[in-house]
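Selected chains only, in their assembly positions.
Per-chain residue numbering starts at 1, and chain names A and B are given in the order in which the chains are listed.
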Amino acid sequence: MLGIGVIGYGYWGPNLVRNFSQAQGARVVAVCDQRAEQRAKVERVYPAIKTYADVDEMLRDPAVDAVAVATPVHTHFPLTLKILQAGKHAFVEKPLTSTVAEAEQLLEEAERRGLTLMVDHTFIYTSAVRKIKELLTNGSLGTLYYYDSVRVNLGLFQSDVNVLWDLAVHDLSIMEYLVEQEPVMVAATGMAHVPGRPENMAYLTCFFDDNLIAHFHVNWMAPVKVRQTLIGGSEKMIVFDDMELSEKIKVYDKGIIVSEDEAEIYQRHVGYRTGDMWAPRIDNVEALQIEANHFVECIATRQRPLSSGESGLRVVRILEAASRSMAQHGQPIKL
Amino acid sequence: MLGIGVIGYGYWGPNLVRNFSQAQGARVVAVCDQRAEQRAKVERVYPAIKTYADVDEMLRDPAVDAVAVATPVHTHFPLTLKILQAGKHAFVEKPLTSTVAEAEQLLEEAERRGLTLMVDHTFIYTSAVRKIKELLTNGSLGTLYYYDSVRVNLGLFQSDVNVLWDLAVHDLSIMEYLVEQEPVMVAATGMAHVPGRPENMAYLTCFFDDNLIAHFHVNWMAPVKVRQTLIGGSEKMIVFDDMELSEKIKVYDKGIIVSEDEAEIYQRHVGYRTGDMWAPRIDNVEALQIEANHFVECIATRQRPLSSGESGLRVVRILEAASRSMAQHGQPIKL
């Protein structure tokens, strides 16, 4: 039975405690939070779980084999480093760290100690994203042309990170999982509308080695909530709308036809093709439950997680470069 | 009675002939098209209109006082120059020309000869865009924060211009009219997926002197047709969805609240505010009819058109710079 500790019992922590409590072969043994009123909540609902105000103290608890971190971004690195140095496996909220250098140090530490380091890229464990992965893997879409996502709403402003680190991180983790190709260059633009705060809206383009292109639009100050991704291939195209209650994924049998006809070549040799639409059934399972089980199983079998530290690093690498590009009004930055 | 000639009787020309035929104080006297079968169509429906195969010949017709140009982009400049040099007023399809230099020459020519030069920015004459203009003018939105538009669908590829010149030109002409502020810098990215053809999808950011930002997403290869614009202000925000049959414009009483409270300043001093939504009634009138009347009236009263040659030039200036930025992967270009 794997003993799990959770650091941070704010917005996301309770979800981690609940899901790890139900994971096969694991139980939550400890929760750490500096705030007494948060610890009290844990004690009320889960009398069997030990609570700590101090991280170091919790890390000395021999019942704790692995630790999940659900704290603000800038604390991910120092906490996770401590966890690994204490010889415990780590499950870290996204983004993995605030910088590439930090992420690389954590990966190295985990590698050297033979510990599992997993980042909580929750979306890649959803039924919808897994279904899209299946369609991409079996080649249904043909050559991949573009990946375009929009994630906007009226949201609480983060004080320590810009909107890319808060919202685009979701889409980058999904793209990273689906596309299996690393961008070679990024260009980002954005704007801060509240004095003294980071950018609250941003547009990010990722370039790849071939003519695949990806774009991310994120905004904390939009009047409507949009969660929409278009994925264009030479054979089929997908619209993934996460605000739809059913039919989250629509697969369009549409595309272009490049004419080989010599006669037409000078006028309009690109036509279009339009066919049926198909919306595959999506199971309704809680992604975090699947992910919690996956973490426990990866530790047991020494298997690399789907959302490994490496995935976390790749996403942070894009975010870091994108923030740099955004500060220079879209100046392209090589990765 | 103003005599109007139309050059080009392809996709758009018939709309011009029909609308100018119905305009107050004007009548269509001539249509010019190189293709005999297109001229035959005119003759069948409008026996009273004279048809020409040759532009110069039509320009010598003294019944022609003003000429509308509905031909491919690269012909706009030479044709319009001829029209003005023949002492006739010109109404030109968008984009006005292929380069800034050409547009400037046309403006100068029209200015020197005291002729009216108008560009067919049709959208600014629609009831929806005029209603938004009204809301912006009366200050309902507060300080303008952003302008974000998406215009994507599966469309026939143009052979001579990239997707910005074909699709973004609509949104730039709308923004130009609504915002009344010129961007100072642009950054654009895009991709061509058909060998030997221009870019079929593009993302364009416009920066302004203050912290207003505008973004345009255009794509000829999208599975769904989207025509959506978000306009964010400090007091209210607008969603303009041109695919909606009714309720094209939704005005959201939403925004952010920056707390002045010292105590809160370190945690979450930006909250959000959410109120009612309101969809004003939009009249159902044909924009081109209004525009045709406006052209005739501007000639009669020597008034400057809403979509003047200057507007046309401003849009071409952005398009030219955007294309340059796109060729350099988003490198920002000052205007």
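Rule of thumb we're sticking to: contacts are C-beta pairs under 8 Å (C-beta built on N, C-alpha and C of every residue); 3 or more make two chains touch, one makes a residue touch a chain.
The structure displayed is predicted, hence computed values, not measured ones.
In this structure file the full complex is assembled from 4 copies of one chain, 2 of which are shown.
By our rule, only the chains that are shown with their structure count from here on.
In this assembly, the C-alpha centroid of chain A lies 39 Å from the C-alpha centroid of chain B.
Looking at the complex, you find that chain B touches chain A at residues 145-146, 148, 152, 154-157, 159, 185, 187, 189-194, 197, 201, 203, 205, 207, 211-213, 215, 217, 219, 221-224, 230, 232, 234, 237-239, 250, 252, 254-256, 258, 266-272, 274, 325, 328-332.
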